[in-house]
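Every protein chain of the complex appears in place save one, which is left out.
The first chain written gets the first letter, and so on, giving A, B, C and D; residue counts start at 1 in each chain.
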Amino acid sequence: MAETAMLRKRMSVSASESPEELRPPAWSFVPRAFAPLLVGTVVAGILYFFVQPAIGGFGSNLLLFAGINIILAVSLTIVNGFTGQFSIGHAGFMALGGYTAAAIVYYGSFKIYGDASFHGGLVSWTGRAGGFRGPLLGSGDLLFVGATVAGGIVAAAAGWLVGLPSLRLRGDYLAIVTLGFGEIVRVVLQGTDEQLRRYDLELIRSTPMLKLMNKLGGALGFIGIPAYSTVFWVYLWVAIMLIVAVRLKHSSYGRALLSIREDEIAAQAVGVNITRYKVRAFVLSSFFAGVAGALYALQIGSINAGELGFQRSFEILIMVVLGGLGSVSGATLAAIILTALPEVLRFVDQYRMIVYSLLLIIMMIVRPQGLFGVREAWDLFRRRRPRGGA
Amino acid sequence: MSDAIGDNLLLDVRDVSIRFGGLCAVNKFSLALPPGALYGLIGPNGAGKTTAFNLLTGVYRPDGGSVYVQGKRVDGLKPHQIAHAGLARTFQNIRLFGELSVLDNVRMGAQMRGWHGLPGTLLRTGRYVKAERGIDRHARQLLDIMGIASREAEQAKNLPYGDQRRLEIARALATEPKVLLLDEPAAGMNPQEKHDLMQLIRLIRDRFRLAILLIEHDMKLVMSICERITVLDHGETIAAGNPSEIQANPKVIEAYLGEPV
Amino acid sequence: MTQLIQTLTDGIAVGSLYALIALGYTLVYGILQFINFAHSDVFALGAWLSFTIATWFGLAAGSGATTPPWYIGLAVLALAMIGCGIVGFLIERLAYKPLRAAPRLNVLITAIGVSLLLENVGQLEGMFRGHHFKIFGPYPKAMPALIPDRVLLHFAAVQFRLVDAVVLGTALFLMVAIQWLVFRTRLGMAMRAVSFNHNSAALMGINVSRIISATFVLGSMLAAAAGFLYAMKYAQLKQTADNVWVLLGLKAFVAAVVGGIGNIRGAMLGGIFIGLIEFFGVAYLSDKYRDVYVFSLLIIVLLVRPSGILGKATVEKV
Amino acid sequence: MPLLSVRNLDVCYGVISALQEVSLEINRGEIVTLIGSNGAGKTTLLRTISALVRPRRGAIFFNDVEITRLAPHEIVRRGVCHVPEGRQIFANLTVHENLLLGGYQERDANRIRASLDRCFSLFPVLAERREQRAGTLSGGEQQMLAIGRALMSKPQLLLLDEPSLGLAPLIVRKIFQIIREINAEGTTVFLVEQNAHMALTVAHRAYVLQTGRVIKSDVASNLLQDPEVKKAYLGG
Partner (left out) sequence: EKQSSSSSTQPATGSASGGAIKIGHYGSMTGSEATFGVSTDNGIKLAVKERNAAGGVNGKQIQLITYDDQGKGQEAVTAVTRLIQQDGVVAVLGEVASSRSIAAGPVCQREGVPMISPSSTNPQVTEIGDMIFRVCFIDPFQGYVGASFAKNQLKLDKAATLYNRSQAYSAGLNKEFVNAFEKLGGQVLIQQAYADGDNDFSAQLTAIREKNPQFIYIPGYYTEVVNIARQARKLGVTCPLIGGDGWVSEELKNAGDALDGCYFSDHYSQEDKRPEVQDFLKKYKSEYGKTPDSMAALGYDAANLLFDAMKRAKSLNGHDLADAIASTKDFKAVTGNITINEHRDANKLAVIQKIQGGQFSYYATVEPPK
């Protein structure tokens, strides 16, 4: 039979290849692993040293918020876009990270320097008053970076907790649980004790750090935090976030997440431990949300849980959907657009929010798949995408 | 039969049962697949064939009985663990990753054997690159074999039905299983296509040295390709034997075939 | 003892308001599998429309004002329901219908957009081309009393009031009515068919668009009824973008989910349940964590029964 | 005068063209079958006729009235009934309710009862399972329900999309027998089938669709003998 012969031929094409030829040379590891990060650092440096002075305070203010929103939107993309788990409590993670970092930096500064003013270095310098003095990579920077990571870790731990129910709950039910979680975080943070102030220096010094963690300012919010986040730090984190998200998406790991989104039963049938992946997606995503919260708190110098309720979560969700569910570049672009839009709309005055909401509805109707659909900006320029190792 | 018992069995099912409420969907189902077997599972609609597959692959947890894959007991394990043990399947109602590309669907299967963790993924270690290249190559080979390599960039949901079925098989094969369960792989194909597919299935079995268990309603096909056939009705195994025995079995004729084919 | 009974009556009274709002959520969700986040805003609109209409009738709030005859109240209610029904119809036609084939998340975002729109349009007040205009404005207003403020039952210091009885009664009545509508009428059958699959329903000769519109109009009218009763119970209406509406909507939604979203009796049960949890929590645990009780209850219920108390677990056949 | 006439139909999904220049006619009282391999566009054609898909070009006439632009429910009202691929019965409703939905546009209770009775006499199993939720029926029963439901509206034209898919041999024969009965009672049937042999046996006429184009049309018995058709669709 002719077809059978052809089939046999097709079967035999696969000459066995030695696995060793697939392995790249060892020296290539370092550039492959870190080149994008280096590029990111350089870009962040350029933004900080050259672009920021050029665009002035207002522009760089927007630049900062855009960066923070990018981190939030892309991190939510990991859960909502890649894994298909419907989460609308992202602001809760942000709040946790923000308060944690704020408390560490604020109370830490008192413990270390005896006051809560700025002790930064070159890349934390916002040029706020006077000239820059102090060490090049000031000690305050280290505290700040540590606090940011700690904020991420606390949020990630919460993400783990929230990820657990996602094993049992589907779709809208999970959504409402994450929403409930976010609201609980908000209410609890709003119910914390009053912040200790500089008059209480001795008390701060003598109280262990963990005990200070319930003195987070209550209704007023946590205030008077030295503002370390600068364009440099924010965009360094943006770079890390983007690298993580893109590498994740174009890897087996990310495909496993995508397969959960597509069909959980089929995913299991090809060996994906959906439990583990869902929880990890939540943990990873909330880590970065926590980092974003930390950057936010340490940029404005205060953070208020009252503003980080589900409405804030919705804003982030809107960025994700507008960008195209699962599209990293789309979420990034949407974050930038939605940060700038309210400012662009200032000219319509009291109708601003009305125009904003109308635009939102219209955008959803004319482009339901989002800016880029599930694809990435760069896919639009390429016909075929030779991805992976090929 | 007794000659099939031993360590060399790829799949050994003993007396698995499940009830849904009052309904006993599968009762004391037993089956043994030696290497290279190509067996059939038939029965009227609602007999419990798909449910039997679900029991073997861990979608449902059996109420009783045991399942061994390559000598390893798998009943009670999670579906993904059973997949790792070497059992792969296709679904009666096609379950592809619809939004993903055809190639990605197969890669999803292939990644099971070339694993590496999150740090490796994020840092692109040598092991990761190697694994990823291996997955990619493996996936493309399978697409080639199944004859859908030309559609690798399309979204799976946009493939015609028949190609979707082929893609499901490719994805299952990519997990490098020892046992492959096919649930009505030829449904919705015309006789010619069915014929081609069956050739393909036979060749796959030879090439990958698999044991295959097949659910199918097309008797011509089942009888011509399967070496042994088990017949279910109302969850009970009413007959098992080679095609000619089955075709002659009055119980089977009454419950399923209607009249000799 | 007094406190116990007081807490119980208050919890039930507020819970039945939640239930009333939850009915609308559940109806729309049950038929369209879609969380209508704008529901709480239609509810707010219902309350404000009731106020506006009552003002047209020349009614005013405040000391000395007497309750008008009962049919005035009924007329206000009817007009508010009609108004909200029209708004619901327009929202569905203009904002949701174009998204029929789009992913559910898109519709959710659109709903958020609609919600923002209603909130911000409602609070508008200002100058336009030299003319002063106002939708509802940013200031709170007092709703004239249309239901006599009468105490029905006394128990020590605990009073059970007519308004609360009306809210509870309406919620129960509407629950039964909707249950009947959905399960006993042709329209209801069409609704259930649409809830399964739009195309299959269309192949039965069902005008899917009309059924969906009808569902929305009905949901909006339920919201209007709830808004009216809210206005009766709490007299002072805050501006449309105030957190009050959002929070009430959210809790009602939580109630619908706890009861099993899509399940009509579940909405009732969930509403009362949430109301009781809230009140007993505040009374016997701490006043600080009112919302925490509600959301914790939600999480616990869903962990134990992933589709709510009365919800049916949808098992996917593989 | 043909009951249904499809003229020069072009249908696309996005950029993918599914049907090109498809024309065909179905006369009153006929069983016409459409055969073709996977992805040929058979389902697409049926979906276009019942307006679930909009054609890019071309026109569809039913009883000499153009129905190309109507909404699906309006087409059903005119007497075209579609049993879709994959049955699509209302899983959470009972068998009885499914059937009632089939007769949704009929308001006269007596006529509904008459249709129900006819349906139950055609498919006695359904009468037994009257109050069972349709989702728990077996595959064959679901298929019978889908056909029964379509008959409730007393269609002039019944569109059947692969009614034998996934059914046991016994049931397949039964379904084809019922198709004949329905047709004998006066319903025109347009049957899409993969089981070409069976389909050509019951049908009067047939069309062959290949990658979106009609490549052959003839009396069914002729096609059954046609060497090309034999080779491509009947398994040699």
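One rule holds in what follows: a contact is a pair of C-beta atoms (placed from the backbone, for glycine too) under 8 Å apart; a residue touches a chain by one contact, two chains touch by 3 or more.
As the structure is a prediction and not an experimental result, all values here were calculated from the model.
The absent chain, not drawn in this view, touches the displayed chains A, C throughout the complex.
The hidden chain makes contact, of the residues A:W233, A:Y277 or A:Y296, with A:Y296.
Within the entire complex, the positions of chain C that touch the omitted partner chain are 2-3, 6-7, 10, 14, 61-63, 65, 119-120, 123, 125, 138-142, 157, 159, 161, 234-236, 238-239, 241-244, 246-248, 278-279, 282-283, 287-288, 290-291. On the side of chain A, the interface with the absent chain consists of residues 56-58, 61-62, 65, 128-129, 187, 190-191, 194, 197, 218-221, 223-224, 227, 296, 300-304, 306-307, 342-343, 346-347, 349-350, 352-353, using the contact rule stated above.
Criterion: only the chains that are shown with their structure count from here on.
As a whole-number value, the distance joining the C-alpha centres of chain A and chain D reads 52 Å.
Averaging C-alpha coordinates per chain places the centre of chain B 50 Å away from that of chain C. Centroids built from CA atoms put chain D at 31 Å from chain B. Residue positions 318 of chain C each touch two or more of the other chains.
Contact with two or more other chains is made by residues 265 of chain A.
Across the complex, chain C meets chain B through its residues 318.
Of all residues in chain D, only 13, 16, 35-39, 86, 137-141, 162, 165-173, 194-197, 231-236 touch chain B in the complex they form.
Residue ranges on chain D touching chain C, taken from their complex, read 50-52, 71-73, 76-77, 81-82, 84, 88-93, 97, 100-102, 104-105, 135, 149, 153.
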